[in-house]
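One protein chain is absent from this view; the other protein chains keep their places.
Chain lettering (A, B and C) follows the sequence in which the chains are written, and residue indices restart at 1 in each chain.
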Amino acid sequence: MANSKYEYVKAFEQPDVLLPNTWIVVRIDGRGFHKLTDRYNFTKPNDRRALDLMNAAAVEVMKDLPDLCIAYGVSDEYSFVFHPSCQLFERRSAKLVTTIVSTFTAHYVYLWGTYFPDSPLQFPYLPSFDGRAVMYPATRNLRDYMSWRQVDCHINNLYNTTFWTMVLQGGMSNTDAEQELKGTVSSDKNEILFKRFGINYNNEEEIYKKGSVLYRQYQLEDIKPKSESKSGVPAEEEGNNVQEAKISRSQQDKLRKLRRKAQVVVDHVDIIKDEFWERRPWILSGKPGKLPTEA
Amino acid sequence: MANSKYEYVKAFEQPDVLLPNTWIVVRIDGRGFHKLTDRYNFTKPNDRRALDLMNAAAVEVMKDLPDLCIAYGVSDEYSFVFHPSCQLFERRSAKLVTTIVSTFTAHYVYLWGTYFPDSPLQFPYLPSFDGRAVMYPATRNLRDYMSWRQVDCHINNLYNTTFWTMVLQGGMSNTDAEQELKGTVSSDKNEILFKRFGINYNNEEEIYKKGSVLYRQYQLEDIKPKSESKSGVPAEEEGNNVQEAKISRSQQDKLRKLRRKAQVVVDHVDIIKDEFWERRPWILSGKPGKLPTEA
Amino acid sequence: MANSKYEYVKAFEQPDVLLPNTWIVVRIDGRGFHKLTDRYNFTKPNDRRALDLMNAAAVEVMKDLPDLCIAYGVSDEYSFVFHPSCQLFERRSAKLVTTIVSTFTAHYVYLWGTYFPDSPLQFPYLPSFDGRAVMYPATRNLRDYMSWRQVDCHINNLYNTTFWTMVLQGGMSNTDAEQELKGTVSSDKNEILFKRFGINYNNEEEIYKKGSVLYRQYQLEDIKPKSESKSGVPAEEEGNNVQEAKISRSQQDKLRKLRRKAQVVVDHVDIIKDEFWERRPWILSGKPGKLPTEA
Partner (left out) sequence: MANSKYEYVKAFEQPDVLLPNTWIVVRIDGRGFHKLTDRYNFTKPNDRRALDLMNAAAVEVMKDLPDLCIAYGVSDEYSFVFHPSCQLFERRSAKLVTTIVSTFTAHYVYLWGTYFPDSPLQFPYLPSFDGRAVMYPATRNLRDYMSWRQVDCHINNLYNTTFWTMVLQGGMSNTDAEQELKGTVSSDKNEILFKRFGINYNNEEEIYKKGSVLYRQYQLEDIKPKSESKSGVPAEEEGNNVQEAKISRSQQDKLRKLRRKAQVVVDHVDIIKDEFWERRPWILSGKPGKLPTEA
C-alpha cells in the first residue's frame, strides 16, 4: 500500500520561521490556574512552594535548551528568551514554543510531589500551560519587555499583598477589600499595610517583589564608569547580531556545549536598571562569559 | 510605578488566527523518543504499555477539549482534529497547539507509573512533545490526511515487525536486516515473516497494524445503500460548515456539554474506507449524535 | 567584487504561499478616488465612462491571467477570483496581488484617454489602486463573498441615486439630503425617487444596479429541474478540488491555452441566485466549457 496518493496533504503545512536577527520571547501561562490554586489550596497572596516549583521547572528548560539566554518568571507565567543569533529548529515558531511548553509541563508535573508533598495531584485535574512566541527587533525592545513583566510583578504583588492582608489579617470580605482598593495608588497601599498592619512592604521577600530571573552564571564584570549605550549593551555588541546570525552549525554546537557548563542560577533582582545587564554582558551578547574560578 | 512606559511592547505580538471554516489538525510528536525508548527499554517493534499510555493521555485531551472531534495515534505521534466550525480560543494557532501539547504531556508524565510500574521516570530524562497546527479546507483533504497517517502506520509497522523479527528471532545483526529489507515491497516482507518465521502478518494485533482512533461514541448509523458523496459525508452536511461557523457562543457551550456526555472510545479500525465515517456521521458533521441507549 | 558577503539578507524574505485548495479573491480599490472624482469631474451618482474604463482594464487583467475564473466590479473596486486549483506563481500572495494591481493600473492609465477624451490625466494626479488577497475555503463562502459585494452595490447605488437626485434635481443641499436619508430603508428611498421625481428605480441601468461580472464565455448549460447542491455546483465537482490541485504543470499550461480562446464578457446580472452559476458551471468547476458554436 503506497502512500504517495495521500502525501499531497503535506503541502498544506505552512512555514512559520521567525524573522532572523530578532529576539524571541516565548511566554507561557498556567491554564485555568485560578481554579487550580483553589483545588490545591495555594497560600495567598503568594505560595512559596508553587513559585519554587515554577522555578525548578524553568531551570530544567534552561538546561535542556542551552540556546536560551535568560528567563523571567512571576506567578504562573514564565518568559524564555532566545538570542537574535539563535538558529534552534531553524527558528520555527511552533517547534520552539511547543518544546518549551512541553518540557516545562513535564517537569512541573514530575516535580509536583517534591514541592507539594502533602497535596498530591488529583487525576484528572493536572496543571497545564499555554504559550506563544513574540519577536523583538532591538535590544531596547527586549529590555523593555523584561521591564514590563517586572513592573507588572510589582504592581500585582503590592495589590495582592494589601488585599490579602486586609482579608486574612483585617477580617474584611473580599468585596469590601476590593472596593477600598479601587482607585488607590502605590503609596496608598503602602500606607494601608504599614499603618493598619505594621507591615513594611519593602521588607517583603524579594522573590515576591521582583519575581525570578534565571540565567547562566559566569564571572560578573565590573561596571564601566560611564554607560556607553542606552541599551545597556556596548554599541559594538549590538552590531554583532548579524555576524552571530551567520555562525556555522559547528560553532553553534560548540557554543551550546560551553553554555551547558555554566550553572543556571535563580535570582530575584532588579532587571529594569542597566546594572544587571552591564555586569552580565553575556546575556545580551549571546557569547558565553568566563566560568567562575574556584576559590 | 506605572507600567504604561513599557506596555508598547505588547504591540509586537502578532495575531495567528487560523482561517475560518477549515479543518484544524494539531499533530504532536515525541521529542527524541529514539533515545527515550532506549533508556526505558521499550519493547521492539511495539511496546504495548507505551501505546496504551499514549492513548490514555490522548483520551484525557479529548475529554478536556470537547471541541475535538477525532484523534488518531501511531507510535509517538498523535493527530487531534478540530471541526471547521470550531471557535475555541478564537482559533488562535499557538493557543490551540500549546494547550494540546501541554495537556497531553501532563497526563503522559502523570500516568507513566501506571503503565510502566517497573520502569519509573528518571529525572531529568522526561518525555516531551512538540506540535504544530495544519489547516485543511475540504473534508476530502482531512480524510486524505487521516488516510496518510494510517497508511504510514501500516508501512512502518510491517517494516518494523519484519526487521525486529529478523533481528530478535532470526539472530541477524541490525545492519544485515536493514540491508536485506532495502528495496523490498510489502509482499516480500509478508513472505519473509511467513516463510522464515511462520508469522502471518494479518494476525498481528490491530492496534499495531491500524493505530488508534479516538472519537466520541454515539449510536452507529446504518449505511445507506449508495454513498451519496465521495467524501463520506452527505453533500448537505458539507454546505453546513458555514452555518456552524456562525453559531452563537451559547450554542457552542451547549454543544460542548452534549459532547462531554459521550464516552471517548479507543478503536483500531480502518479509517481510509468510507464505512467508518458513514456509520459515525457526527465526526464530520460536528453535531453530536444520539447517545447509546442502555440495554 | 563578490556578493556572497551580503547575500545573507535574502534569508529575511518570508514565504507567503496561500493555503492550497482555497478560493483566492484579490480585491483592488481605488486610492483616494473621492478626490480623483472631483478633480476629473466624474458624473454623479454614476459615471458611465469611469465604469467602462474600470471594466476595460479588468477585461485586460482577465485576458492576461487565464487562471482567473471570474471578476466582479462596482464603483472603484474590483474583485478577481482564482480557482482553488490555481497554482499561478506557486500561490504566492504578494506576487498574485501585485501582478493584478499593476496590470490593472497600467491599462487604466493607458486607456484613460479613450474613455475620458475631454478630460486628460493631469500630472502628477494619476489614479492608483491598492489590493489584498483573501482565501475562501468553501464554494459556499466564495458565493457568499460575491453576493456580499453585489448586495453592497445595490445598497450603495440606491442610496447614491436617491441622494444625488434629491441634490441635483431636487435642489437640496448635501447636508439636507443626507439628513433626510438617515435611517431610511430601501422602500423609503424607492418612494422618494418615485413620488418626488417620477423615477422608477427598477428602470435604472443594470450596470449601476448590479455592477459588472466578467467571465469567459462558453455555451450556457440548461438548468436541471432540481438543484442538487446548495452551493450551485454539483456535489461531485466540489470533491474535485483536490484532484485539480494535483494536475501537472503541462496540463495547467493546456488549460490556460484553452481559456485564452474563450471571450471575456462583461455582464450585469444577478450573481446571488443559483441560476447564474448553474448555467455557467465552468466558473466554479475550473474546467473550460464548450466554446460557442458559430451560427
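Note that a residue touches a chain if its C-beta (ideal position, glycine included) is under 8 Å from a C-beta of that chain, and two chains touch if they have at least 3 such contacts.
What you see is a predicted model; the values in this text were computed from it and never measured.
Although one chain is not drawn, the whole complex shows that of A:G30, A:P45 or A:P84 it is A:P84 that touches it. Note that of C:N21, C:S75 or C:T103, the residue touching the chain absent from this view is C:T103.
Across C:R48, C:R132, C:R196 or C:K273, the single residue that touches the chain missing here is C:R132. For the chain left out of this panel, the touching residue among C:D47, C:E60 or C:D76 is C:E60.
When the full complex is taken into account, the listed residue touching the unshown chain is A:D144, out of A:D76, A:D130, A:D144 or A:E278. Residue-level contact of subunit C with the missing chain is found at 1-3, 5-10, 12-14, 16, 28, 31, 60, 63-64, 93-95, 97-99, 101-103, 105-110, 121, 123-124, 126-136, 141, 144-145, 147-148, 151-152, 154-155, 186. Touching residues on subunit B toward the chain that is not drawn are 8, 11-12, 14-15, 17, 19-21, 242, 245-246. Residues of subunit A in touch with the missing chain: 19-22, 84, 135, 137-138, 140-141, 144, 228-231, 235-236, 238-239, 241-242.
Simple rule for what comes next: only the chains that are shown with their structure count from here on.
Ranked by how close its C-alpha mean sits to the mean of all protein C-alpha atoms, the top chain is B.
At the interface between subunit A and subunit B, over half of the residue numbers appear on both sides, which makes the contact a same-residue one.
Overlaying the C-alpha trace of subunit A on that of subunit C calls for a turn of 180°, given as a multiple of 5.
Taking each chain's centre as the mean of its C-alpha atoms, subunit B lies 42 Å from subunit C. Each chain gets a centre from the mean of its Cα atoms; for subunit A and subunit C, those two points are 50 Å apart. Averaged Cα coordinates give subunit A a centre that lies 32 Å from the centre of subunit B. Residues of subunit A in contact with two or more other chains: 8, 12, 14.
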